[in-house]
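One protein chain is absent from this view; the other protein chains keep their places.
Chain naming follows the written order as A, B and C, and within any one chain the residues start at number 1.
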Amino acid sequence: MRTAQIFRLSMAHPGDLSELDRLIAGGTVRAVEIVAIIGKTEGNGGVNDFTRGYFTQTLMAMLAKHLDEPAEQLIREIPCVLSGGTEGVMSPHYSVFCAGEGEPARGAGPSLAIGTAFSAPVAAEDVGRRAHIDSVANAVRAAIAAAEIEHLGDVHFVQVKCPCVTVARAAAAIAAGKTPLTSDPNKSMAFARAAGAFGVAVALGELAPSVFQEGSLLSDFSIQSPRASISSGVEVESNEVVVLGNSARWAGPLRIAHRPMADALDIGAVVDVLADLDIEAKPQVSAADAMKIATVLVKCEPDRRGKIRGYRHTMLDDTDINAQRHVRGAVAGLVAGVIGDGRIFVSGGAEHQGPDGGGLVAVIASREGSA
Amino acid sequence: MRTAQIFRLSMAHPGDLSELDRLIAGGTVRAVEIVAIIGKTEGNGGVNDFTRGYFTQTLMAMLAKHLDEPAEQLIREIPCVLSGGTEGVMSPHYSVFCAGEGEPARGAGPSLAIGTAFSAPVAAEDVGRRAHIDSVANAVRAAIAAAEIEHLGDVHFVQVKCPCVTVARAAAAIAAGKTPLTSDPNKSMAFARAAGAFGVAVALGELAPSVFQEGSLLSDFSIQSPRASISSGVEVESNEVVVLGNSARWAGPLRIAHRPMADALDIGAVVDVLADLDIEAKPQVSAADAMKIATVLVKCEPDRRGKIRGYRHTMLDDTDINAQRHVRGAVAGLVAGVIGDGRIFVSGGAEHQGPDGGGLVAVIASREGSA
Amino acid sequence: MRTAQIFRLSMAHPGDLSELDRLIAGGTVRAVEIVAIIGKTEGNGGVNDFTRGYFTQTLMAMLAKHLDEPAEQLIREIPCVLSGGTEGVMSPHYSVFCAGEGEPARGAGPSLAIGTAFSAPVAAEDVGRRAHIDSVANAVRAAIAAAEIEHLGDVHFVQVKCPCVTVARAAAAIAAGKTPLTSDPNKSMAFARAAGAFGVAVALGELAPSVFQEGSLLSDFSIQSPRASISSGVEVESNEVVVLGNSARWAGPLRIAHRPMADALDIGAVVDVLADLDIEAKPQVSAADAMKIATVLVKCEPDRRGKIRGYRHTMLDDTDINAQRHVRGAVAGLVAGVIGDGRIFVSGGAEHQGPDGGGLVAVIASREGSA
Partner (left out) sequence: MRTAQIFRLSMAHPGDLSELDRLIAGGTVRAVEIVAIIGKTEGNGGVNDFTRGYFTQTLMAMLAKHLDEPAEQLIREIPCVLSGGTEGVMSPHYSVFCAGEGEPARGAGPSLAIGTAFSAPVAAEDVGRRAHIDSVANAVRAAIAAAEIEHLGDVHFVQVKCPCVTVARAAAAIAAGKTPLTSDPNKSMAFARAAGAFGVAVALGELAPSVFQEGSLLSDFSIQSPRASISSGVEVESNEVVVLGNSARWAGPLRIAHRPMADALDIGAVVDVLADLDIEAKPQVSAADAMKIATVLVKCEPDRRGKIRGYRHTMLDDTDINAQRHVRGAVAGLVAGVIGDGRIFVSGGAEHQGPDGGGLVAVIASREGSA
């Protein structure tokens, strides 16, 4: 049966893939079984965060060497989803998702299933528009099929990396007679994330294409998917999709669960998602249980309305520190405190991804022993 | 008997004292009973954070009006300890500490006691040196006496605001033939905080003056006081001290407890200090219990050794965001998640204040009903 | 005859008005003759820059003391236009504009004339809309009349400080059923500056109200006034206007000139405006001539199109440093290099103020001797 494995590895800098290189060289990881990477690099997470591109270039060159396949080809086959910004207690790391064949684990039951897909490139003028949403939705459907997840309810986390415009890309599109939604890169990233979330919601059957307008993006925040995790960056041109869920077609010790986060203080969601996986946090996960945790994936958002539980926050009015950096640092502090580990994926820009002002948390853990 | 009260108030900006003004005008707060202010303003918390000075100027002008006493005098009588930086989920707020006379509360026992003191001005060349330590220690002793706390073990939190040098102050001292420890303002703030912590430890009998050298500051981190909370800023010239503890000489519903924090992930310390006050967090304090909490005071620090529980953090290598802003945001995310409220005082720069790489958390809460 | 004087003073921090206090106490400045202040404070120049409010509060309290008039009244009579951000070589300073009576200077001719005006408060939902433009235009006309400048061509610099929304103000307006143009404070500041520039252009007869739409703001950059200098900030609710020009009704040694700047590299504009005032820069103004210069006022802008003279700049794609901080630092470096003095007013956000991607430079200098 198909079996998923996750290797959570540290890096000394964004171009340091030495841990994975060693695991491949030593035979622990089979390069051909790597299907996706999700990681946190220590950039600023904004338009001018080049740590993502640096990591990806290094990764693909290394895999090209092991697989004897051109890096240019690999980059279109293996989603490498990086979120920049390891604010506060977060530790730069990457989770390597592998899919191979293995014996069914004891106490069988649905196990972690992984599927991936790539869309065609998204034109600068389409970013954040309906064409973008459709492109994402189709790619998500393809990834679900690839993962052999039969029930949409068993999908727990859909990671999409969407392209955005830079000032230069927008100018080129305008010169070509096109009309990008915006020339402001930070705004474009927000629209791209919104389009990704809508696309996931459509693909998961949570949202009918007919009931929203293009104008709903970044405006009607009642539309959301608590299973969508969208990043956006200058270094991709296509939508890259990783679907994670549980499936009876997969064996192995890993399972995934998720919970929406109501706001940036929703520690209950973190404790609950761990309980879904039979892990107790009182208040922190024990050292033994911490070893069962394979990876932690979080999306969060500075509340647009300027308040959290009735009290003013200052994230959106700060000219010195980007609001996404603020909220990532805060929510990572909370989640890492419960987990007892800074190697968590906390990504900002959660527009339409979980409750407005909140987000979501997903955890993958082993049924027993260590992940 | 003497009775302590705390009013935790919000501000719309650093010059907004309107909530306190209204409470005084309405008779809820008696201006003459205000003995100290501890608050968080939305600056950057560094040398060029002028939100602290702005708040203080506004506060003193307002109190001067109510008390018919010059602001220049009040500023030398009422410690106004502000920590800049409301990163992440923190909400700008200030706690007004009042000391008056009242009836003993039911179920009497030791209650929150407050004492304050001011040292003489500290010369630029003394900042971070033994003369600075002695100056702090003497002021702390005076504040403990003023608080009528009989046992040093009943002191739970000693807030000191220390002066530091700016480039200009250091240059002036050098021009006058003096030798400041450093001309780098951020470094000076660190030495000032260290001197403050040593001074508290000496005053609390935790540290004998004979067993350390000036060179121990910022170098021997085994020396620390888990009850010292030190801020430093350009806007003060003297050490300003606020001592908080429990004393049988005081009545009233409030009590204080504190716990050292082992590191930035030490959620257990937060839960434990609440338990010391008979408040349960599972995982979050209930809405009813949250009303009992009068104020929350936290010190924290980016681990100097570059790692948290074995994994690399990036706070100290970041040229874009100051390390103290990083750690405040993370620890505030953790503590606010447990408390369920962003109105917490989280201050960075915890050198020698609690365990190395960690810090401390103190909570003041009411025995029953709301604070 | 009426005579204008300018005192350019330094500050040690944003709450330091001691130089002006001394000049008033010593009789050099008559407090009653102060008509306007234009200065640079060392904040970040963004929504959360409170150095402007701090300075203003301190100034008004000090003047209130000297004039025996409430600060709340003075703040509605004396425009205090502050631009936050002393990036790079800029030195925090403020120019005090005084209007008194004096003997005509030798070699008479039109001399510096000053006029000021305040509009009514601008509602949050009007910011950046036609009502805002009209409000500015009317205030500019009133200020020109007050300055007794007969020909619109003799107006050389119109400074307007416009209100903007914060997240909180926008939320309040929305709660009241209004529709602000945006809830994003940085965006609101940009719209407010655009409205101010349109208002100035209308008042100066450069732009007919009928030929533009509300949608022209921040979109049709062919519309611009090379004499408009607009700031925006959270600390004002009305439009505050200072008109500077030359008038035969005024005596005194000072004159003003201005030049549009074509782009951020337009050193020629700086040299030319000095030449208009008979001051030579080859390449730097001589020490003797530098003493004639009373004040220097500059507006600039990061080129929206992402390039300067064909080469890519990175100001707009930077998540770490706000684009306005970038461009202020660069243009101040250029202008201060020509002038030989860092006490220059360089303000970002020059949308519609001078050529697109450029801005303007105005200089006030004495005909002879020192300013």
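Note that contacts are C-beta pairs under 8 Å (C-beta built on N, C-alpha and C of every residue); 3 or more make two chains touch, one makes a residue touch a chain.
Everything numeric here is computed off the predicted structure, so don't read it as measured data.
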item	value
Residue among C:177, C:215, C:283 or C:369 that touches the chain left out of view	C:283
Contact footprint on chain A, counting only the chain that is left out	12-15, 42-43, 48, 50-51, 53-54, 57-58, 61, 168, 234, 320
Chain B residues touching the omitted chain (full complex)	44-49, 166-168, 171, 183-186, 304-307, 312, 314, 316-320, 322, 325
Positions on chain C contacted by the hidden chain, ascending	10, 12, 42, 44, 86-93, 264-268, 270-271, 281-284, 308-309, 311-315, 317-318, 320-321, 325-327, 329-334, 336-338, 340-343
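In this text, only the chains that are shown with their structure count from here on.
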item	value
Per-chain Cα centre nearest the global Cα centre, belonging to chain	B
Gap in Å, rounded to a whole number, between the CA centres of chain C and chain B	40
Cα-centroid distance, chain A relative to chain C, in whole angstrom	46
Chain B residues counted as touching two or more neighbouring chains	12, 42, 320
